[in-house]
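Just below is one structure, and these are the notes that go with it.
FYI, not all chains are in this one, though none of them got moved.
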């Protein structure tokens, strides 16, 4: 598979995402469920702590990717839903951006949106990813 | 096409979705518009009844899939938007989960999120799907 980052501008470079990722004929595409701050029994962790929730959600993204034989380097797009989006950007987004940076990958940014509620009361953050290899 | 369910955990098994679906080189991918509780003329049905809306929306998902030569068994990811998410989980989600179960398919769960409003006043529920064959 060939993968190319699409960035007509530079302002997004410090925000941890790309304006697009162009994928050519992947062998595999992973459609992953949204990941929040759940433990392995499905209980919410880090209630009230968006940085902790983002870090745990990224752990879970990695676990799902690993089960599919993939890593964070294979993610082509991620979407963010947060119950307080500006609070997330100031306190939680670094947990997401640095993990992709450590994997040497800058996925397309999809949507980052504020929402009134997520699947489980207390969830402040959820990330969905699509990965290709 | 080869399709593999990705579930590093078990807690999601009773919720009607998988943590991921890994797709290998599909012949066809269907990007479907979000489906709500519309009749064939585009009028909203089941105002105030989220279970009725979810059932009708699933009928419409099946109609769109059929027009593309597909069935619910081909859906790899679904996303839920509801104006009252906890009310939907308690009263409407069974309509979604059982239809996929009847088709012998457990798609990736995408995002399930609460939203202040959908395209048509009175819409309480909308589902988007991606299907591969």
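Order of writing sets the chain letters: A and B. Residues in each chain are counted from 1.
The rule is simple: contacts are C-beta pairs under 8 Å (C-beta built on N, C-alpha and C of every residue); 3 or more make two chains touch, one makes a residue touch a chain.
The model shown is predicted, which means the values in this text are computed figures rather than measured ones.
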Could you tell me how many identical protein chains the full complex contains, when just 2 are shown?
3
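Convention: only the chains that are shown with their structure count from here on.
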Approximate Å spacing (C-alpha centroids) for the pair subunit A, subunit B:
22
Tell me, which parts of subunit B touch subunit A in their complex?
4, 6-9, 11-12, 17-26, 76-77, 85-86, 89, 107-116, 130
For the complex, which residues does subunit A have touching subunit B?
26-34, 38, 40-42, 63-64, 66-68, 79, 81, 115-119, 121, 126, 128
